[in-house]
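Removed from the display is one protein chain of the complex; every other protein chain stays in position.
Letters A, B and C name the chains as they come in the text, with residue numbers starting at 1 for each one.
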Amino acid sequence: MSKKTRIPPMLKRAVSHIFTKPVTTKYPFVKPTLPADFRGQQVFDINLCVSCGLCSRDCPAKAIEMVVIDGKRRPQFKLDSCIFCYQCAESCPRNAIKSSVFYELATTDKSSLVLKPQASVERRASPQ
Amino acid sequence: MIDFWLIFRILVFPGFTFVLLLTLFCDWMERKIEARIQNRVGPMVAGPFGILQPLADFIKLLTKEDIQPRDAKKFIFKFAPLVAFSVMVFAMCFLPVDGASVLSVSGFNGDLIVILAFVTIANFLLFLSGWASSNPYGAIGSARVLTQFLGYDIPLFLVGLTPAFIAGSLSIAAIASAQTIPYIVLAPWAFVLFIISMQAELEKDPFDIPHAESEVVGGLETEYTGGKLAFLHLTRDVQIVFGAALVVELFLGGSSGPVFFGLPAFWYSLWFVLKLLAVVVITEYITCVFARLRLDQVLSANWKILLPSAVLSLILTVAMVTWVYPLVV
Amino acid sequence: MTNTVTWARVKSPWVLHFNSGACNGCDIEIVALLTPKYDVERFGVKLEPSPRHADVLLVTGAVTKQCEERLKRVYDQMPQPKFVVAIGACACSGGVFAGCYNVAGGVDKVIPVTAYIPGCPPRPEAIMDGVVKLLNALNPPKPKKQPKGEKKAEPLKNEAESEASKAETVPVPEVKPVVEEAKVVAKQ
Partner (left out) sequence: MPNSNVNIISVIESKLKDKVQIQPGQLGTAAIATTNGLHREVIQTLLDADEKTAITSITGLDLGANLGLLYHIRTSNAFVTIRAEVPRESPKIQTITDIMPGAVFHELEVADLFGIVFEGHPSPGHFVLSDNWPEGVYPLRKDVNPYDVKLNPSKDVITQPSDGKQVKIVLGPQHPALLEPEKFVVTVDGETVTRVDPRVGYVHRGIEKATESRTFLQDVYLVERICGICNSIHACSFVETVEKILKIEVPQRAKYLRVIALELNRLHSHLLTLGHAGLEIGYETLFQYFWRDREPIMDLIELTSGNRVYSSLMTVGGVRRDIKEEDIPKIKATLTDLRKKLPFYRQVYEDEPSLKMRMKNVGVLKREDAIKLSVVGPVARGSGYDIDVRKDEPYEAYGEIPFKEIVYTQGDTWARMNVRMDEVEESINIIEYAIDNLPPGPFRVKAPRVVPAGEAVNRVEAPRGELFYYVKSNGTAMPERVKVRTPTYANIPAFLKTAIGESIADVPSNFVSLDPCFSCTDR
């Protein structure tokens, strides 16, 4: 290590950055591309569900409640306590719970964070 | 008889409105430059390129709820920020922007001393405002303001006298107009010292000890809300503009510059503003590339380095004025 | 006049961050928002050190019994108008820590919450999205203001998308995009 005092490197770097493009992303005007297996909001497929309740049993945050719909027990996701660990997807024997890259879940209405299973049926059915 | 021209000059240009707009613009530019140095974008959505950001901040603060802490010294707490602001704006009025000062009578021999005194008064009012809020962080922050400006006022004053010596006048207008060669060329050492002590006086990095968030939270502003906070912020910004303007007047030849066509006043103000922005860029650059020093380091730097070199600079200047400059100019 | 005031409020949300017992995950994402990649200063957001200066209180973490009182006090110290955003599963409902013996629960058990941002932790983009939704809730969408906002987005690309994200009103039709997204995933 030379004892000579050099020019502090920050002086140069600071100037050069004025003339380079900032690294800032353009969100919310340009959405980022996420890896395909990003752990976003779960997508539940009621047609594959066998009402076993394993997802609810293994959920560490107790965010999945089994509710009775049409005489069958179905999982109801409470996104406000979900920790997105995807243990439910792993526990599900039929792969009825899948991942999605949707992460913009913010809301001013807490009740909208409860994903009712019947609702997902309707919504899944309607666009098709 | 009401002199409309005088009122215009006081209220609009180059008086209050101009100073206010220039301040907001400088604030925006500072934030933008800081952001760019840090490889960020900076304010972007308020107005084109975020240019209205300081204005939005200001309006928002004015409309916020005004809370007065129970233990605050009410009168001082209320008025110190406002008075500090008006003192700074008043000081700005002595600076010749478009070739002449706001009031033709305000330029007199010795006004340099007067406006340096105004800076001190404004700083003292800021100290009072922090002290009046009866908050431990506010108290520490304002105590630091006091310690720091007591230390750096002397070198600032000494170095500020250098151009006065060269010009042979204590009038800012005279100093500015005497600079056929800008004093930054004639006395670069004084310019450097002046920028450093200005940086300390304005409490910017590496001397922003009164604002060290990690130690004193919001410093003297901690307890302030709403409109009073808006004026505290504005006072600081005017101080920065004022500092830059003073540098322009003392070292960069004031508002002098080539006049191409039309009104000379327009060109003078343009040169003035451009020079001022250049100084703001320099100070902001210094702010960005250094870490904050410790209070004891700042004080020892002042007494051991800055003060002696200010004295040396003055001696050197006197010597130069006596023997060298007559050969050059 | 009121237009100007709302404009100023929307363009200058100063935030205060309060950790009421979080694991640091959300906190670090909030700090990441200030850094070059996300840089929320674009939107006029500033992280303020003192509650007296702040407009929006960002609370992270399940509220521990020890922090409960402190959280209330910080909220009281903020000047009106003020808003609270609960960031992360823990702040929304207690999350994985709901039912721990020193946890009082979600933030809304202690102070009123305006917006919820679920996630563990939410991506910085999701936090930005939450703040945008909060601000939209603050002023009902005015036709006058939308084009203005669009204009401001000019230096940025992809205006159509900016329009879309800003036009979203408060009760977000959440699941629709999910299903669409999911379909995209499924197709891939």
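Following the convention adopted for this analysis, a residue touches a chain if its C-beta (ideal position, glycine included) is under 8 Å from a C-beta of that chain, and two chains touch if they have at least 3 such contacts.
Just so it is clear, the model here is predicted, and its values are computed rather than measured.
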Field: Which displayed chains the unshown chain touches
entry: A, B, C
- request: Taking the full complex into account, find the residue in B:R9, B:R40 or B:K60 that is in contact with the omitted chain.
  value: B:R40
- prompt: Quick one: which of C:V15, C:V45, C:A62 or C:A91 touches the chain that's been left out?
  reply: C:A62
Query: Residues of subunit C in contact with the chain that isn't shown?
result: 17-29, 31-32, 35-37, 49, 51, 61-62, 64-67, 69-70, 74, 96-97, 99-103, 120-121, 123
Task: Go through subunit B and note every residue touching the omitted chain.
output: 34, 37-40, 136, 140, 205-206, 208-209, 212-215, 217, 288-297
Task: Kindly note down the residues of subunit A that lie in touch with the hidden chain.
output: 1, 5-10, 13-14, 23, 34-35, 37-39, 58-61, 83-87, 90, 99
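By our rule, only the chains that are shown with their structure count from here on.
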Message: Roughly how far is subunit A from subunit C, centre to centre by C-alpha average, rounded to an integer in Å?
response: 16
- line: Between subunit B and subunit C, the Cα-mean centres are separated in Å by 36
Between subunit A and subunit B, centroid-to-centroid distance (C-alpha), Å: 49
Message: Counting only residues that touch at least two other chains, what does the list for subunit B look like?
response: 35, 38-41
Task: Pull out every residue in subunit C that's touching 2 or more other chains.
output: 36, 39, 42, 153, 156
Field: In the complex, subunit B residues that touch subunit C
entry: 31, 35, 38-50, 52-53, 55-60, 63-67, 137, 213, 217-218, 221-226, 229
Message: So in the complex, the part of subunit A that touches subunit B is made up of which residues?
response: 8, 10-11, 14-15, 17-18, 20, 22-24
- request: Sort out for me which residues of subunit A touch subunit C in the complex.
  value: 22-32, 36, 40-41, 43, 60-63, 78-85, 98-110, 112-113, 115, 119-120, 123-124, 127
